[in-house]
Structures are given as C-alpha cells and as structure tokens.
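Omission of a single protein chain aside, the complex is shown with its protein chains in their original locations.
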Amino acid sequence: MSTQASRSAARTMLSPAVILLFVWMIVPLVLTLWFSFHRYNLLTPERYGFIWFQNYANFVTSPDFWGAIVNTLILVLGVLFITVVGGILIALLIDRPIWGQGPVRILVISPFFIMPPVAALVWKNMFFNPTNGLFAAAFHAIGLRPYDFLGQAPLASIIVIVAWQWLPFATLILLTALQSLSSEQLEAAEMDGAPPVKRFWYIVLPHLSRAITVVVLIQTIFLLGILVEILVTTNGGPGTQSTTLTFLVYKEALLNFDAGKAAAGGVVAVILANIVAIFLMRAIGKNLDA
Amino acid sequence: MGQITLSKVAKRFGDAEVIPPLDLIIDDGEFVVFVGPSGCGKSTLLRLIAGLEDTSDGRILIDGKDATALGPAQRGLAMVFQSYALYPHMSVRSNIAFPLKMAGLDKAEQDRRVEGAAKVLNLTNYLDRRPGQLSGGQRQRVAIGRAIVREPAAFLFDEPLSNLDAALRVGMRLEISELHERLKTTMIYVTHDQVEAMTMADKIVVLNAGRIEQVGSPLELYRTPRNLFVAGFIGSPKMSFITGAEAQKAGGATVGVRPEHLRVSPSEGPWRGTVGVSEHLGSDTFFHVHDTGLAPVITVRADGEVALSHGDTVHLTPQADKIHRFDQNGLRI
Amino acid sequence: MGQITLSKVAKRFGDAEVIPPLDLIIDDGEFVVFVGPSGCGKSTLLRLIAGLEDTSDGRILIDGKDATALGPAQRGLAMVFQSYALYPHMSVRSNIAFPLKMAGLDKAEQDRRVEGAAKVLNLTNYLDRRPGQLSGGQRQRVAIGRAIVREPAAFLFDEPLSNLDAALRVGMRLEISELHERLKTTMIYVTHDQVEAMTMADKIVVLNAGRIEQVGSPLELYRTPRNLFVAGFIGSPKMSFITGAEAQKAGGATVGVRPEHLRVSPSEGPWRGTVGVSEHLGSDTFFHVHDTGLAPVITVRADGEVALSHGDTVHLTPQADKIHRFDQNGLRI
Amino acid sequence: MARAVSTQRKAFNTVVAWGVALLIAFPIIWTVLTSFKPEPQAVATPPIWLGFDWTTKNYHDVVQQRGYFSFFLNSVIIALGSTALGLLIAIPAAWSMAFVPGRRTRDLLMWMLSTKMMPAVAVLTPLYLIFRTLGLLDSRLGLVVVLMLINLPIIVWMLYTYFKEIPGEILEAARMDGASLWNEILYVLTPMAIPGIASTLILNIILAWNEAFWTIILTVTDAAPLTKFISGFSSPQGLFYAKLSAASTMAIAPILIMGWFSQKQLVRGLTFGAVK
Partner (left out) sequence: AQDTVTLTIATVNNGDMVRMQGLTDDFTSQHPDIQLEWVTLEENVLRQNVTQDIATNGGQYDVVTIGTYEVPIWGKQGWLAPLDDLPADYDVDDLLPSIRAGLSVDGTLYAAPFYGESSFVMYRKDLAEAAGVTIPDQPTWDDIRKAAEAMNDPDNGVYGICLRGKAGWGENMAFLTTMANSYGARWFDENWKPQFDSPEWKAAITDYLDLMNNYGPPGASSNGFNENLTLFQQGKCGMWIDATVAGSFVTDPNNSTVADKVGFALAPDAGHGRRANWLWAWSLAIPASSDAIPQAKEFIAWATGKGYTELVANSEGWANVPPGTRTSLYENQDYLSAAPFAQMTIDSINAADPNSPTEQPVPYTGVQFVAIPEFQGLGTSVGQEFSAALAGEKSVDEALAAAQDVATQTMTEAGYITQ
C-alpha cells in the first residue's frame, strides 16, 4: 500500500500526533535543562543565578541518592515480579471453564479502576494500620502482635499496594495471550508425552514471553513514576527506606521548592529511565518483531 | 505393531451425538483415510483414537489391549495436526527431539534419532532454524519428523496438507505415501479431499454425519459405491446424476455416470445438450454440458485435443457397463 | 472496453527489482491469467495495474489513455482480493453498494444495480446478512458482486479461490468462467495453481522472478512450452525430465515427457524401472517409476484399471511425437 | 477445540477462581461496606462484617462538606474530553503507522512511549509557569490537553496494534471502490476497528479519571476533578474511616461501574500487540 499519494497522506496524518508530542516533550525538557543549571528556589527567588553543574552535583552526591535508585529498582522489579507471576497464575486459573466467568473477571479487574490515592488510602488505613487495620485484626485473631507493615517493611508494603493495582492489567494481557495459544500445540505436546507442568514450562511460558515483555514495558513506564502511593502511605520513610528517585525529585520540587535541583534530579531520572528503556526496548523490539 | 479396533465407540458433546456408536477395525500397517464433508466428525473420531477426547461409549483397543482409559501419551500413537502445531520458539531440532526429551532419552540417543528422521525427511540443513523460517512444506515435514522419532504404533494425520498450496500438496502427498511404503506403520489420515483419499489410501472410510457410509479400497469405492452419497463424493470431477424417465429406462430411480464414462460426439448419441464452460487441461478437457433435460449439468471428460466451444450442440453416449443405478433410498441396486 | 497495455513497466522495492521492465498487451474481453510460483511478482504486477502501487518505471495505458499517474479509483478497474476483503461491518447489500455509494449514485440506482448483481450471483437471499454469516463460496461471490456493479473496464482477481476447499474451488472456478462468458469483460486473474490457469484462461502469462517466461493460450503452453520452466510448470502431474545419453539420443540436452504421453507395459518398452507409489484416482492411475537411470522419478498416467504394485518392474514407451526437447540453456529446440 | 472438562474439576476450579477473585476485590468490597458503617463501628475490633448499623450518614456528611457534583462533572468532562481529543489525533496517526509503515515506524512508536518517562514532578515548575502564562491554570481545557498528551502514546500504540490486525486488503478494496482517504477511514477503518477503539477509549477514560498528579496540582476549584475531591479526605481529624470510605466510594464508583459494564470491550482490545 505504498503509492506516493498514500505515503504523503500518511505523513500528514501522523504529523499532529508527532508535533504535539514533540512540543510536549521538548518545551518542558528545555526549560527543565535551563533551570537545572540555575540556583532557583521558589522560596528564595532573590538568589536566582547560573551555577553550572552545582545542582547535579548536589543531587547526585546527596546521601539518599543511591539508596533511592536501589529502592526504585526494588519497587519496579518487585511489582513486576508479583504482577507477572500472579498474572500468569490467575490467567491460568480463569482461563479454565468455571461457573461465573464473567463475574469472576469483573472482580479480578476491579483494582485497575481505582485511582491511586484511593488505593493507597484504603490500604494504608484499613489494612496496614497496625491498630485499626484488618491485618492487625487478623494478627490479633491468631494471637500475634500486630505487625507494623508501613513502619517495618515500607517498601514491601508499597509494592503490595502497587502490585494490587497493576495485577489486573497484567492478568488481562496475559489472559488474552494465553487464549491465543493454539490448543493444537498443547495437544501436540500432550501426545508427545509432556505432563501438565512440562507443558506449561515448555509451551505455555514461551508462548507468553511476548505478552510478558509488553506487560513489563508498559508497567515499567508507569512504575518509574510512582509517587502518590508513597506520598500517602510512608512519605518516603521511615528514614529513606521507601524513598525512590521520583520521590527524591518530589522532595526537591514540593518540599524544598528547589526548582533548580528538582530539574537536575529530573534530568538524572530521565537519563536513568531512558537507560532502562533502551534496555527494555532492545528486548521488546526483538520480541515484538518476531 | 498397530492394530486398532473401535467397538461401539460413540461421542456426544452435551446432547449432540456427533458420532453414533460405530465399529471399525484398522489393521496393522494399513493406510486408512477418513474422508467426508466438513463437520461430519472426522477429526472427532481421530481425536477419540488419539485419546484427546474421551469416548462417551464403547471401547478402543490398540494391539488388542483396551486403551479406552489411557491418556494420549500412553497410547503410543503420534499425531500430525492440520496447523502442524510446531513449537514456534524451538528450533527444528528441538521440535523433533521434544517427544524424546519428554520420554527421558539421553542426549546422544535423541540426537541420533533426530538426525535419522531429518535425513529421511530432507531436513538436515534446516535443523537449526525456527519453524517461522520454514516454508509450509518444510513445516509439514518437521511435524512428521516429530511424529516419526517416537516410533509410534500408528500415525494419525488430521488434514495435514490443507494449508499447503496445490503444487506442494501433490508433492507432500507423495512423500507421505512413500514414507508409508518405507515404514509400513499403520497410518490414519483425515481429509475432506477425495483426491487425497483416493491416491493415498489402502482403505477409505467414508463418513457422513458421524456415520460410516462405506469402507473399502479406493477402487472398490470408485467402482461400486454403496449409495448416492459415496457415489457423489468419490471421483473427480463428480459423477453426474440423472433422474426421471431416462433413469427408469436404465433401471434405477437415479442413475449416475462418471465424466470419464461418457463419450462425446458432435452428431450422434442418445443424450443431447449444449456446451457450457470447457476446461482445457492439456491432457484432458472437461466439458460442462447443459440443457440435456436430464440433469442441470453433465460433466464429460474428453481428450485434450477435442475442440468444442461454448454454445455448441453435442451428443453424449454413456458406457452401459459403467453406469451406476440407485433405488429410491439412494442405495445401490 | 478494457484494453490494457503495459509498456516497460518495472517495479523496485528499495534496491530489489521485483519486476524488471516488461511489456504486455491485454486485449479487450480477454481472460488473462498470471501464473507462476510464489513470490514471482504476480500480485505486484496486478497491483501495479490496479494503481495500488506506483510503477518505478514505464507506463500503463488503459484503453489507450495513460493511467500511470491515476489513483486506483480513477482507473475504472475492479479488484477481487484473495481474502475477499469484504467489509465485515456492512451487510452484503451495503458491501455491494459501497462502490456505487462512493461514486455518489442515487439510492434507487444503487438498489437496482445491487439487485441485478445479486440475481446474477445467486445472492438474493443473503443480501441482509453480514459477511461473517456466509460460507466461503458465498463470500467470494459477494466480492465478485462488489466488483460487477461498478461495470468496470476490467476485473482483477488475486488468487480469489485459494482460501476455498478443493470441492468449492472447482465450483467457483466454473462460476467465474461462466461469468466471463456472460459479461465478456476483460479479466486478469492471478494464481499459482496451473490447473486454474489452464482451465480458465484465454491467455496465460507465465511469470518467473518478475520476468515473463511465455505468453499464450493454455494449449499453446501445454503443447509448445518455450523453455524448461514453462514445461515444468504447466501440466499436472508434472512433465518428467530426462538428461544424459538417452536425452542426447532423442536430440536435446534435456528431454521432457508428460505422464499422459508414456505407455506402460509389464514387459516391453525402451525404458525400464520399478514402481514406487501408485495413485489410484479411479478414472486414472498415476505410477511413480524409480530406478530408470534416466531421472529420479518418472510419472506415468495409466488407465484406472491397470494394476501394478510397489516394487514391480515396468517398461515405459514414450510417444515419439509428444516429446519436448530443450537445449543446454533450457530453451525449446 | 476445547476439551470437555469433568464437572468435579469445573467445580473445583470455580471455587478456587472465586476465592482468588474475591480476595483481589476484597479491599474494594471492604471499602464500600465500611462506607455504610457508623464511624465507631468502622474501626471496631474485631471487625464487623455485615452486622453493623447500616447508615448513609457518611455520604450525607461528605457531600455536605465538600459537594460532589462539580468534582464529578469535571472528572467526566476531563476524562471524556481528553479521550475524544486523543482519539481524534491518534486515529490518523495509528492509521499511518499501521498501513503505511516506514523503516522508522517502530522507533517512532518507542519514542512516543519514551515521552512518558519524564517524571512529572521534574517538569512541574516549568509546566506551571507555562500554564500560568497561557492562562490555563485551573481550566478544564488545560487539563484536557495535558491528560490527552500524557496518554497519547498509549492510545497510539493500542490503536496501532489493533489496526495492524485489520487486513490492509480491505482498505485497498475501499480505495479501488473509489473511497477517498477520508471515506476510507470513516466508512471502513473506524467501524471495523470499533472493538479496538472502544477498548482504547475505555482504557484512556480510566487513566484520565485516575490521574492524580497534574489534576491536583493544576486545578483549584473550577476544574477540580474527583482526585482533588479525595485529596481533601486523606486525614481529616478524628475518626474518619467511614467518611473516607464514603468519599472513596464516591470517587471510584462511576469509573468502576463504567469499567464493569464495558469489561468485555476493554478486554477485547487490551493487547498492545501481546498476541500474535
């Protein structure tokens, strides 16, 4: 379908999206770069001035920086792990013939519709809260001392909340992928003498690899930006145990109102995000083309 | 060994009886083709034998032992699927070796058998490719390879050629026949294409709506079809059926004549009509004759050199000894 | 009217020259079939004519007027796609009426033409169905209906039957031929199936790797193939090729004999071999003869009644006047 | 050709699946239950499952304190507006990428996606300044544009993968039939892609409805959606579980109900090319 006419039509039709996204990307980016070289604290505008890489140096050498990177990675990988593994298991489960497939599916995807602040508030207050939360009640019921989830295992708790929100997404994508697996392939493996576990390992899992990459790619993009959940539940603490890179930037931007340092942090975050992205896109590119 | 006996085997999906109780014996080493129109239950029957579906009734014996309750892997059969069902993420080598790996054979033995099968099937140069990088015919061969290495008691094929193009189909058909000649293993082959059935089978089982219409060798079916269904199904182009007075005269409610048993002449013969489309194959020519008053269209095979054009009037003479007569119930007289 | 002239038409995709410059004239009312192996550029050529691809070089004239720069809609051609390309969300009626709607015809005229086409194609009862509710053959007819209503200068068909099963394919092939008889409109038909080409075409264009190997009527190609490629491509089963001393004797570097031009006998004849697979079609039997020392396999057509089995020794006699001789370059002598 | 499964197996699977499903949805169910409890019972230990004094007082209180309708209306307008605008821009773009692919198509797609990787907080101040200059602060239009841009890459990708599954031959047929580009998209592509477009639409509404950074930062009152509504409830003084639950329920109910009703459509197109 490539005549001159259709190609130029395509260019015309593509351009609004490309131009808009380009502007959306480049204008804030340039401004951010500009600010990142300036001392620019909203609260002390009189001290505005050009300071070369000072903001970057301050941001990167801050004692929380490396911890934040590690926390970011743990958060992203933790959520990915739970959602992918959980998603596969749930997809396998609801792919089978059961009564009430519709309602079950509705229940399973429900968390996807919940706005992040609500999810975080509900989990924090009604589940994790060590005195009034349901988990505390459950611990009580079996005679244990309540566990202070957000205090003792802040990052893990946040991972649980975020994973809960993203589990439906992973499940749905994996489920559609699972349903696209030809039953003949499974039957062939059965004829070939593969028992269920081996069929899963040798046939189903490889078939899902593409869907898994898609889940990983999309979720990573969203997960790198997780902020509200941290803000509502732990505020990055205790200490800096649940401080991620995004949260660190947030602290500069909305606690210190240091627009310059926040910009520098943002640029650092973008660079790191893009390293992750290139990594991912290499992988997914391979998988998407196949 | 690979003698398979079906005794009163039936299959129901919910309330729908797809296969009414049916008996069939497949001898060791035979090439049996199940043929019939789409939806008649061929695949279902094959899958019952494979163990991929549970029988609703009856018993399946393999080499005399009751296999009705065995799982697909325990029956010692191998199956080649219509879609090939290759594992797309494995190399050809791993695909073929997969059943051996599952059986726990050691690596050296696996390699030996894979190499052997690859040689037989001309796949040696493709062992390291993925199925996605192969042509249709090559994929088909890989699927067969995967079946061969298991050295099964019988091979089951479910329309293995229907995804290939015409030329390849002919080639692969030959290859499978040759394979059968070489291995002498029982093969059960499902197709809806009567040409495939005729050319490949030792024994054809014609199915219609789950019932067996006739079992026999290709030539038996060709020469003495038991009823109208088989008569119409076997032979290409189709037999033409004549009803009415002319049929009564010949001694049946319906009379069938195959295109190759009609002589065409511009001037003489009992039946008269006009030529419609003519198909020149070089070797032969098929004329479609209309307006005979006997049947909507009568197909005639003539020599490749006969030249008649659209609208010409022709006369047809059936070979008297090659006429098939059927009674009101469609049964052969 | 529908005379189409290609003059020095070429197509490159990037650096790959898929169609080297090529000349071709298609006369008004002709049924032209492009045939050739997969990937040889048949579809590309058809799409160049349709205007769905730009030519890299050369000019396309339709009824003498230069159409090279016209868009697909302006050329007055109609196309039937391999996948039918029906609009799944529209009823059959809307599908057929779509080109008329695009042309801005009034509702009454649209209905009149749709009804007409539906009558011709036996679709009247299905006009309110969606394509998804139709069988393969019916869908194919809708696609043709959509083409007919436009009253185009020529029809373009791209492998329109390859998604149908064997029996239907034969039926639809006849319908298209009958349609051509009735409409007498130019038709260009792409297929890789030489049987279709032979049975339908007034004129066959054999393509190979983008080049035209030969143009001619089916019987011309059957009787006097210009080179080895055409000889091997036309005719089913394939011609057998013999090289070496025996070929020299017959007067060529390679000699080809069609299966139907060999006589088989258990005892006498110049060529000797053993029977491999034999295919019984009832009407005919094809033997694959091995070990002749002349060619890997020689295919022979015999009467349906001849009975020879695997391993039998046979003698073959070619009909001397039906032998095809080719020189070292593969050209007909 | 799915194999028939024995009834016992099916029963077992059903029980397990329902168990898991209820577990996953439990936080939502619990929130809704809690919203009907009187405050003291909301924090009672051990928790009261159903035998509490059902009341709608919390809803009355919440609405009285904060209002609801204008937040709801803004959420609707912003979600629908950004989705409509996004589709309007994304459909042609996805058409181009799917049917007239170039060598760089995939790179382009990945680039689009990468624009989502900039942490929002980092561009907060620049964007705030831009919005101030353009007078878009606290305006629905501003939010519609921002959310549209945020989600555009996802929309384009979803539509692209969906369009790619539509055989190009059908569009070519339309072209042969004399359809202009506009007619081709209007009469053929769009109706055929309805499932994909519906799915994209739903996903985008969900994402826009739930976006909780820009909607809070860039609005004050006129354009404030439900995310802003909920951010006033995160910790009022005293016992607040029941009121928080009521407010939460009110914030999520519309989208949850929409999601349930359009579940099939959402699921149908939500593949991002994960299935080949």
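Here the chain labels run A, B, C and D in written order, and each chain numbers its own residues starting at 1.
Everything below uses one rule, namely that contacts are C-beta pairs under 8 Å (C-beta built on N, C-alpha and C of every residue); 3 or more make two chains touch, one makes a residue touch a chain.
Here the structure is a predicted model, which means the values were calculated and not measured.
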item	value
Selected from D:Arg9, D:His60 or D:Arg132 as touching the chain missing from the view	D:Arg132
Residue ranges of chain A at the interface with the undisplayed chain	41-45, 47, 58, 62-64, 124, 129-132, 136, 145-152, 233-241, 243, 251-252, 254-258
Interface residues of chain D (partner: the chain not displayed)	39-40, 43, 45, 64-66, 124-125, 128-129, 132, 137-138, 216-217, 220-221, 224, 228, 231-240
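Assume only the chains that are shown with their structure count from here on.
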item	value
Pair sharing more residue contacts (C-beta pairs) when A-C is set against A-B	A-B
Whole-Å separation of chain centres (CA-atom averages), chain A against chain B	54
Chain A and chain D: spacing of chain centres that average the CA atoms, whole Å	16
Rounded Å distance between chain B and chain D, as computed from the means of their C-alpha atoms	53
For chain D, residues that touch 2 or more chains besides their own	1, 3, 172
Per-residue overlap in chain A, given as positions that touch at least 2 other chains	1-2, 184, 290
In the complex with chain C, residue positions of chain D that touch it	167, 169-170, 172-180, 183, 187-188, 191-192, 194
Touching residues on chain D, where the partner in the complex is chain A	1-3, 5, 10-11, 13-14, 16-18, 20-22, 24-25, 27-28, 30-31, 34, 43, 45-47, 89-90, 92-93, 95-97, 99-100, 106, 108, 110, 112-127, 129-130, 149, 152-154, 156, 168, 171-172, 181, 206, 209-210, 212-213, 226-227, 230-231, 233-234, 241, 244-245, 248, 251-252, 255-256, 258-260, 263, 266-267, 270-276
Residues of chain B that touch chain C when the two form their complex	38, 162, 165-167, 170, 173-174, 177-178, 181, 192-193, 195, 198-200, 218-219, 221-223, 234-237, 258-260, 276-277, 279-283, 286, 288, 301, 304, 310
